[in-house]
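A short write-up of the structure that comes next.
A single protein chain has been removed from this complex, and every other one stays in its place.
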Amino acid sequence: MGRYVARRLLQMIPVFIGSTLIIFLMMYALPGDPVRAMMGDQAYDPSVVASKRKELGLDLPILQQYWNYLSGLVQGDFGTQIASQQPIADVIARVFPVTIRLTIFAFAFVSIVGIGLGIIAGLRPDTLRDRGLLTLTLILVSMPSFVLGFLLQWLLAFQWPIVKPTVQDDTDITQLLLPAIVLASLSLAYVARLTRTSIAENLRADYMRTAVAKGLPRRRIIGVHLMRNSLIPVVTFLGIEIGNLMTGAIVTEGIFNVGGVGNEIYQALIRREGATVVGIASLMVLIYLAASLIVDLLYAVLDPRIRYA
Amino acid sequence: MPDKTAEKVTTATGEPIPAAAVATDAGPAPAKARSLWSDAWHDLRRQPLFIISSVLILLLLVIAIWPGLFTSASPRQADLAKHYLQKPQWGHFFSPEWLGYDGQGRSIYARVIYGARASITVGVGVTLCVTVLGTFIGMIAGYFGGWIDSILSRVTDVFLGIPFLLGALVVLNTFEKRSVWVVILALAFLGWTQIARVARGAVITIKQADYVMAAKALGASTTRILFRHILPNALAPIIVVATIALGGYIAAEATLSFLGIGLTEPTISWGGDVSAGREQLRNAPFTLIVPSVMVSVTVLSFLMFGDAVRNALDPKLR
Partner (left out) sequence: MTTIDKTSSVPAPRGSDDFGGPLLEVRDLHVEFHTRDGVAKAVNGVNYTVSAGETLAVLGESGSGKSVTAQAIMGILDMPPGRIPKGEIFFRGEDMLKMSADERRKIRGRKIAMIFQDALSSLNPVLSVGYQLGEMFRVHQGLSKKEAKAKAIELMDKVKIPAAKARVDDYPHQFSGGMRQRIMIAMALALEPDLIIADEPTTALDVTVQAQVMDLLAELQREYNMGLILITHDLGVVADVADKIAVMYAGRIVETAPVHELYKRPAHPYTKGLLDSIPRLDQKGQELYAIKGLPPNLTRIPSGCAFNPRCPMAQDICRTDIPALFPVTERDGGELPGRGSACHFWKETIHG
């Protein structure tokens, strides 16, 4: 187990480097120049621009810039936001808690409602109830989150004003409710469908017949024998979804004006702030990789058939 | 990777692609020996899901190819006298004022009709690119195994490590003008991993099938084994994943255009129109509701189609 974790951690390093390198190269292939953007009128003096570029290390070959960035990252230095001169670590510390709150909220929603709906549908496959829920999830999947976001905003804030259209205070849980639902909807639909399929499939498994033949009460057959098997793929899928929820926040935070990571990275992209984009993106890649490692370990704990190879 | 006894591959909708969809053996022959494909076709024709989605997709394709058949108005002609406060005229079917005018006084009906082409081109284009690229990479990795597989799998991991939406934003942001082709290439650049994984898994299963062993023993060349024996049998799960992903790519294009980092003028895109209409959510909600509905209906059609194909190609669900 320990050796497996160590090997997986080692394997994560090249993947992390590769992923961040691609993002880094893309960002610095941008035609815009953040120094010119920052300095405005002063930029007419090429020597000032050049010295500023040197100061920021922007005159170095791109791979060397990447190397400098990476070695800074190892020491916890995400770089500096060029426009505001703030360390990016501070920016992340400011906006990250907001997105974490939103994501946790959405994640709870995905797990509870998604699995719940999936169980309700899966236990009675091919009934009206099952088909109804499948249709509902299909509709949810086909609505991009900006569509669902505006729809709910229009209905709940303007048609029947029961919520505020945008988030004024992102520490207020009730205000985060609507964005969390919108953020959750896609994953929720996937989780419901996956749970449903998994349960319906396991329901026909031989070991379920054995459990009945053992004279076990229905509660136990469903609760222990069916769920234990059916939820393994769901749990692993949920782990991967954490990363998707965080990037999904880019759209949701924009619609509801939540001051989180998504908004920050979007603004940085528009302003062509390479360092901020790469900094936040590196963090997201890291979260994604950590989540998939945890999922793999969890998978092995839940399913004894999986060996650490 | 932990050694998963049965490696589960998931589709865009999160459902596992059953290994049974991989045609490794014919099973007990029914009275009439039918192939997976003719069987699937037989099954498809009887699915209401398939019929409804096919009709919708055909209609959308016609709209995308010949938008002029559906409206005489120009989607780009702005007439500020007809600004967005002019409400839709629900009774005037197919007329320019049918669905109202947007903020610049352009016919919303004409715009959603002309917006179909970009959406569908992106969806179909990305799916084609991703399928060809992913199948090729997955097949090579799965068939040859060893260090080739290790390298290709690590490269796949690297691309999987980049969150899709974020990656697309970064890639597309490097382009000043973004045409349909730029968006297709950008999404394909990031999206091929899913198909590659599915193809790799399918090829690894099929590689061990007796008929492949037999072909090898008879001295068939590698290309012949790959294209005559393995590819046709690995196709079912790949097609299932690809059709379901198609809807996802259309949604992704709309989302990117909505964020202002997708298609740029002069291409008309539903996502862009929703974004342009967002300031009028309170006063003229139809300016964003109409293109929103078009996006959702299009995505829904392709998802239903993908679902129907999966049901037909997956014998376990019958």
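Labels for the chains are A and B, by order of writing; each one numbers its residues from 1.
We adopt the following convention: a residue touches a chain if its C-beta (ideal position, glycine included) is under 8 Å from a C-beta of that chain, and two chains touch if they have at least 3 such contacts.
These figures come from a predicted structure and were not determined experimentally.
Contacts of the undrawn chain with the visible chains, over the full complex, involve A.
The residue touching the chain not shown here, chosen from A:Pro46, A:Gly76, A:Pro161 or A:Pro217, is A:Pro217. The chain not shown here touches chain A at positions 205-207, 209-217, 219-220, 223-225, 228-229, 232, 302-305.
Operating definition for what follows: only the chains that are shown with their structure count from here on.
Between the CA-based centres of chain A and chain B the separation comes to 21 Å, rounded to the whole angstrom.
Here chain A touches chain B in the complex through residues 4, 14-16, 18-19, 22-23, 26-27, 29-31, 138-139, 141-147, 150-151, 153-154, 158, 165, 189-191, 193-194, 197-198, 201, 233, 237, 243-244, 246-248, 250-251, 254, 265-266, 269-270, 272, 277, 281, 284-285, 288-289, 296, 299-300, 305-309, going by the rule given at the top.
Contact residues on chain B toward chain A in their complex (touch as defined above): 1-5, 8, 10, 13-16, 154-155, 157-159, 161-167, 169-171, 173-174, 176, 247, 251, 254-255, 258-261, 271, 274-275, 278, 281-282, 285, 288-289, 292, 295-297, 299-300, 303-304, 307, 316.
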